[in-house]
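A single protein chain has been removed from this complex, and every other one stays in its place.
The chains carry the letters A and B, assigned in the order they are written, with residues numbered from 1 in each.
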Amino acid sequence: MDMVKAEGLTYEYIKTIETDHGTEEEKVLALNHLDITVEKGSFIAVLGHNGSGKSTFAKHINALVKPTKGTIWVNGFDTNQEELVWDIRQSAGMVFQNPDNQLVATVVEEDIAFGPENLGVPPKEIRKRVDEALATVGMSEYTTHSPNRLSGGQKQRMAIAGVLAMKPDCIVLDEPTAMLDPVGRKEVMQTILRLNKEEGITMILITHYMDEAAMADDVYVIDDGNLVMHGTPKEIFSEVEQMKHYGLDVPQVTEVAYELRKQGIDIPKDILTVEEMVGAICRLK
Amino acid sequence: MLRDITIGQYYPAESIIHRLDARVKLVITFFYILSLFFVNTFVGYLFVIFVLGLAVKASKVPLKFMLKGIKSIMIIILFTAGINIFMTQGDTVLFQKGIITITQEGVFLAIKMCIRLILLIIGSSILTLTTTPIQLTDGIEYLLRPWKKIGVPAHEIAMMMTIALRFIPTLLDETDKIMKAQQARGADFDTGNVIQKAKRLIPILVPLFISAFRRADDLAMAMEARCYHGDENRTRMNEMKYQKADYVAQVCLICYLGVIIALRVAAAKLPFFL
Partner (left out) sequence: MSIKINHLTHIYNRGTAFEKTALQDVTLEIEKGEFIGLIGHTGSGKSTLIQHLNGLISPTEGEILLDGVNIHGDKKNLRSVRQRIGLAFQYPEHQLFEMTVWKDVAFGPNNMKLSAEEVEQRVEQALQTVGIPKELYGKSPFELSGGQKRRVAIAGVLAMNPEVFILDEPTAGLDPKGRDEILDAIKALHEERKITVILVSHSMEDVAKLVDRIIVMHKGRVAMTGTPGEVFSRVEEIEKMGLAAPQISYVFAQLKAKGYPVPTDIYTTKDATKALMDLIGQVKLC
């Protein structure tokens, strides 16, 4: 079964704008007929610049936003059905951008327990889940700490643990590293990768960092609410011109390969890593 | 700077008082505060001071810590004392000049009010210094539960307290940052009269409120995403359970209240200055 399946997913909202002639209402099409299928256990990245609609898509997976048209199934549950909302949120957890604004409690373990407590899990089971979740993200030594003194990366790992304690099948991460420093970004990305590979949790990463998207199995590019590109990272990033057109970056090595090809050098266009680049140059000799 | 403000600060230590159930501590503190208004003699205060001294000793929190709290409200204490000295009418006039009259009754009343306030603060700081905020809110939620039927939102009050405690340090940091940023733009918070100073707070308050609302919005969504839907079918990881010490503490409370009442009854026969 698919983890997430969107068919003709459309989201429209009305924005009031102030003009010289008073207020006017304008329809904004945040998502336009999106068809996306995410297989269980995969790691997908959704790329797009700010305001492209990628965050709106993420919120649909958690039933925080309902489609105006079309349908999205999460773990087989249709998000249009009001009574399924808790099942949906339990199967697809969500981690948000700002590490400070998603932690509820003043003690790490209390915060991790928040989700399972809401689900009505028995106390002994919660204790077990909290300890396991903290161990999984490598934060066991901070169990009784206050989140205030943790680093951004640690707070995001806590947020991931908070979702893990709800035993989800899928985690949606909405720009989880945008406010972190390089060390924090690395911590969070390693945690995401490990959970995907070892625990088999489906990961949906919303980002505008190309190096993060490069680690995914599948990449979707959203631009102005439209799904404009879909493929493996190699397929996506090798389209250097198209990526730039959508306001996105490609890895430096990919860009260099692109420039070299323009000058007539026979080098593969889907180079993403330093090793691939070095290898390709050595083969030229 | 702003971070030095301590609200409900917890002092970690291993003591009998720390281990007591938060509910028991809340109840004891409640009756203790009530008792302060019941005591009206110096003999009675001596007894309360003695009992409080024992509690401070048992809590293993340095007395210095508790006295810190008094320093910050010294103005209120002095103000109360002043009002009592000057406003109390009495028979034994000690000093009179113009409209100012100081009576013996006034002086005694002022001293008693000061003692009362100091005892109140030290007593309640034992509660906050030995109980983590989480335990405290859990305790309050539990104790308010019987009142739910008449519409007291026990769970919501507790949740609000938890969130407030969680965000106070964050917002203090933010205030610090905003102040520095506006100072870097030439804002001056130190000079000028009261009105000018108040006006200068706008560049701090507006961004602070906007930030607080943005955070509230984000947090609401994050809580919803984690299946929060009030206290319906909600369980707790740490359930509160009474230990032997909690029962002992309750017995102590009853004995204490007995002595207070006995003293009050006896007070009628004592001269007023005792």
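Just so it is clear, a contact is a pair of C-beta atoms (placed from the backbone, for glycine too) under 8 Å apart; a residue touches a chain by one contact, two chains touch by 3 or more.
None of the values given here were measured: they were computed from a predicted structure.
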Hidden partner chain, touching residue among B:Thr80, B:Gln183 or B:Thr235: B:Gln183
Positions on subunit B where the hidden chain makes contact: 174, 177-178, 180-188, 202-203, 206-207, 210-211
Subunit A residues touching the omitted chain (full complex): 18, 49-51, 97, 151-152, 178-179, 181-184, 208, 211, 247-249, 251-253, 255-256, 259-260, 263, 265, 274-275, 277-278, 281-282, 284-285
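To be clear about the criterion, only the chains that are shown with their structure count from here on.
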Whole-Å separation of chain centres (CA-atom averages), subunit A against subunit B: 44
Residues of subunit A defined as touching subunit B within the complex: 62, 64, 86, 89-90, 93-94, 96, 98, 100-107, 109-110, 113-123, 126-127, 130, 147-148, 162-163, 166
Subunit A partner contacts - residues on subunit B that touch it in the complex: 132-134, 162-163, 165-166, 169-170, 214-215, 218-219, 221-229, 233-239
